[in-house]
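This is the structure, below, for whatever I ask next.
With one protein chain removed, the remaining protein chains of the complex are shown where they sit.
Here is chain A:
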Amino acid sequence: MKSKTNQVIIIYILISMFVAIVIHKLLLQYISNENLPFFTFTKDLLFVLFTGLIFKLILSKNDNRNVAIFEKLKNTNDEIKESNEKYNIVAKATSDTIWDWKIQEDSFSWNKGIESVFGYKEKDVDDNSNWWFDKIHPEDSIKMSIRLYSFIEQKTENWQDQYRFRCADNSYKYVLDRGFLLKDDTGKAVRMIGAIQDITKQKEEEQRLKLLETVITQSKDSIIITEADSSDAKIPNIIYVNPAFSIMSGYEAVEIIGKSPDLFNSPNSDSNELKKLLAAIKNKEECLIETISYTKNKEEYCVRLSMIPIYNLDNELSHWISIQRDITDEKKQEREKEQLIRELTQNNKDLKQFSYITSHNLRAPLSNLIGLLNLVEDIPIENQELQEILSGFNKSTHLLNDTINDLVKVIVIKDNPSIKKEEVFIKKIFENVFSQLNFQIELHKPIIKLDFEKVAIININKAYIESILLNLLTNSIKYKSENRKLKITITTHEIDDTVVLIFKDNGIGIDLVRNRDKVFGLYQRFHNYPDSKGLGLYLVKSQVETMGGTIEIESEVNKGTTFTLTFKNRQ
């Protein structure tokens, strides 16, 4: 402005001087001395008038220019103001933390974000770049600073980086930092402004998704994702297959994406199952089928596959997920198992038939022998030796008959898994058993203690319990101790829903240390008694178990044996 003033004044002086000289020269030529004062005065008036006019011209011109400049300045100022306001609004609105770095001075400033996002108070924040670098996770800082300096040196075009930034509470946040450079006239970077975005949540979500994704990519089951809609009653087109699927089917992902899984069908696919699948797709329902599919090389494999409809937030079907498993081996094993079961069932049936036939064929001649011996009984025999022979013959025949009858019982029990049960008075059963053993009881006179006060009635098969008790009682008498009087105690009591019958004697016992696993076995004999066949306890156990009960034994050599029979007292 000042120079302008000087300029105006200099121009004015120069013009005034020029005019003064011109007027002086003119006056010297035209005017005489007598008129001098008048002309001088006129000249001065003209001079002032003329220069005044010129001065005004210059000033008004200058004034116009000044107004223009002022207008321009004002506009600029308004623009700056507006821009500033905008910046403030944006800075407030954005969640980004903005930093401003004057590189040469190493002066660093932050916006409010450094407190609101990272928790640093104003006093904690230093105004240099070291403070910034210091907060970057050691694992990220080298990589980050290399990229940053290569940007400042303008070797790279853009700069944005992800790193972990330490917060005031020493935790780290994942951040995305984006910046730009301000350059001076020479093109040298003087200032850098950046915006840090907290992407911890995205990063964590990303990691979570990555983890979830591993389920699909690492799964041994094949996983296919298809579109929601299908055309021409086909299975919807594939948009994703996992690696396991490629292994199972032989198709690479790129080969089948965009195609319908229909192409896996083989001529041996189960058409009913496929219909089921298509119906489920039509009705947008989940479904599970088993069928046979082709691999890329047209090899068949058995597959169990589910189709699960996936709905988006608006509750519209968005995709289908299909999980598939190759069950070829499983199926093969199943078939082998079924075959085995069929064979075993047949074998078992054959054996059962065999045992009936054998027993019949044994019993037929044996019954003849017994019938004939019965006839001989009525014929008086004089010859002593013949009498002895016939007596031995008789004994052996009856022993053989007993054995075969026992075996027959076993066969019948084993063949008859469900038997009729009824309410039975235990006391009545014992009366029957005692009458059958009347002879032996009279002979040995054992002390028998019965206590059925707690439970008098058991829901059981009458014939079986009679046979069981007959066997146990016969054993007690057969294996009684020679040194003491036989004592048998039989009691019943109830535990929860079960009836427990305890049968205890003081006989010679069984060495359970040696024989525990054989006690209830078939043809197991523990004492060398002539008429023991090793069948009794086997029969007892079979009968107990057929009635849904259990039997346990406790025994000590030369002290006695205790049997504990447990029966469910309900149907």
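The rule is short, and it goes like this: a residue touches a chain if its C-beta (ideal position, glycine included) is under 8 Å from a C-beta of that chain, and two chains touch if they have at least 3 such contacts; residues count from 1.
Quick note on the criterion: contacts and distances are computed from a predicted model.
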From "Permease", "CheY chemotaxis protein or a CheY-like REC (Receiver) domain", "3-hydroxybutyryl-CoA dehydrogenase" or "2-oxoglutarate oxidoreductase, beta subunit", the hidden chain's UniProt protein name: "CheY chemotaxis protein or a CheY-like REC (Receiver) domain"
Touching the absent chain when the full complex is considered, from A:Val412, A:Ile447 or A:Ala463: A:Val412
Per the touch definition above, residue among A:Ile89, A:Val215, A:Ile239 or A:Leu372 touching the missing chain: A:Leu372
Chain A residues that touch the omitted chain in the full complex: 356, 359-360, 363-368, 370-372, 374-375, 378, 408, 411-412, 415-416
